[in-house]
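Not every chain of the complex is shown here; the ones you see sit where they belong.
Labels run A and B following the written order; every chain starts at residue 1.
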Amino acid sequence: MVDDKLYFASDYQEGAHPAILRRLLENNLTKSPGYGTDRFSENARRLIRQACLAPEAEIHFLVGGTQANAVILDTMLKPYQGVIAADTGHVSVHEAGAIEHGGHKVLTILHQNGKISADAIRSCLEAYWQDGNHEHMVMPGGVYLSQPTEYGTLYSLSELEAISAVCRSYRIFLHVDGARLAYALACPENDVSLSDLARLCDVFYIGGTKCGALFGEAVVFPTPGTVPHFFTMVKQHGALLAKGHITGIQFETLFTDGLYRELGRTAIAAADRIRARLREQGYCLTYDTPTNQIFITLSPSQLNRLTEKAELAFFEKTDDSHTVMRIATSWATTDEDVEKLLALL
Amino acid sequence: MVDDKLYFASDYQEGAHPAILRRLLENNLTKSPGYGTDRFSENARRLIRQACLAPEAEIHFLVGGTQANAVILDTMLKPYQGVIAADTGHVSVHEAGAIEHGGHKVLTILHQNGKISADAIRSCLEAYWQDGNHEHMVMPGGVYLSQPTEYGTLYSLSELEAISAVCRSYRIFLHVDGARLAYALACPENDVSLSDLARLCDVFYIGGTKCGALFGEAVVFPTPGTVPHFFTMVKQHGALLAKGHITGIQFETLFTDGLYRELGRTAIAAADRIRARLREQGYCLTYDTPTNQIFITLSPSQLNRLTEKAELAFFEKTDDSHTVMRIATSWATTDEDVEKLLALL
């Protein structure tokens, strides 16, 4: 990339947090058994269980987000079931049909700021069970949420508790996609903790790829044995890493000395400064998001001026020929770059 | 692991070749676009094309071997086709049904030292096409080989040319799994070059995970466009790495200054010394293998003595209560460890 440009397009442009590379270097020639049976992975699991206050939790390390969602939903859903998700959910739109490739339908609900409500989920479930032909239809078997959502918004604890209650009353599972979880946890507005997720979900994953790791997502089943032979299913999906200790070392580092939370704070602090300036300058913030993703609706002239100097992510065109762009900060965002961007705004 | 033990169980026990970690470190904060569109990946592709003398080759970087085989076979086979493979092939036995999960049958042929012959493949194809009921059967759509094989043996250039000729005469594809390719290329007995693979195969992959990388396999299609929308299919299989530049940097390093070949030589040199000593000491070598995997048939007493001090891989039990164990060397095998093992034998 041309080096005088500002990069705020995404939160996976760099390598890993320096502490992770340091640990990989230190242990590079240590011999470990394969497939996640190594002591680094074991220790990472121990640390994550502590952070989640879930001493029994079963934890597996996968490589990426789409892979984690596909393996989780394909193994949690029965063959006659589909998953309820927001029409804007990652599994609904941006996984190239990975869920359908696994044989399952994504049952979409219209989103509001990227979120779906307990009421909307209940209505969807009632509609299915009250339909005289429901045996000819796909049964809703679980709910997919992301925290933060695709739109950078957050579910409040009360919203999540309501959704969890609906799922449990209908005996379907709740899965939370935490690809950017560090940026939710570090958010002042956020009141959902890791232990809340462990208490309210049947499965969720803690994102590494977008939160400081080279790659890797930690899949957490608060109740062990939720999916029989999950290890074999991971292998069958081509998702089993031979050198599992590489992921183990990364998550061990992320969950040592509060690094995961700390790197989240870096991104949120940067995002907050940018949001403040945008408001000052009268920019139109498309959604009210407290996390590391900021969406702004730009006029053609604003678009040209900004994108000339800064790399932002295209999100969508509006009807009045304005453009919604995304600014993403991350653990790697520097004060220097933030200053430059503020000057630009 | 207990540190006074000798580890010769597998070739994926360590991290990455130091040169790779160094490069990851140097470029850690460089900002790259995602999904393999970065300049490191581009350069790695250029270097691999050069090494394969295949200027047009289309190259994609995946994460692991089972994943690479599953994505390649699932996208190369038509829905009514299966793949011909040795009954001992990795896709036949050790991928937890990943190929069948993709909807395809593995049509097995009895192996000889882990290999299948052009004649056996031709017979299999003739049997299908001459069967009056073949429209009710699975059509052989391609051939899967591994070089080196699961048994550490090698296909000679003439054997590979004969197999390729059969495939082309029947218009089916040839895929070579190169999970351990570095250890074939570095082998004095080997006469199959990367350019031979590019000339004779429709697709093959160059192994990184077992050959010096943290992870990663380079899938090579000598003819570009062999699989339409392969990128989307990779995504659908959950095999697309967000931080593609991490794989790019690794393969760029492996194919700079002949590192890939050099680290192969380290493993072969170590294996040759061990083989020589085993022969001197009258051990029974199960197969005559020239690569980094050595199989020995041990009596119960030999087994106990060896495995007390050294970690080897269990391969199989024989009828006469002997045990076949595998000794694997790698790029990371040190002279010191080899000395200790020789002393032990």
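The rule is short, and it goes like this: a residue touches a chain if its C-beta (ideal position, glycine included) is under 8 Å from a C-beta of that chain, and two chains touch if they have at least 3 such contacts.
Since the model is a prediction, treat every value here as computed from it, not as a measurement.
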Per this structure file, total copies of the shared sequence (2 shown): 4
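Here, only the chains that are shown with their structure count from here on.
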Distance from the mean Cα position of chain B to that of chain A, given in whole angstrom: 33
Of all residues in chain A, those that touch chain B in their complex: 1, 7, 9-10, 12-16, 18, 21, 24-25, 27-34, 39, 63-71, 95-98, 101, 209-210, 214-215, 232-233, 235-243, 245-246, 332
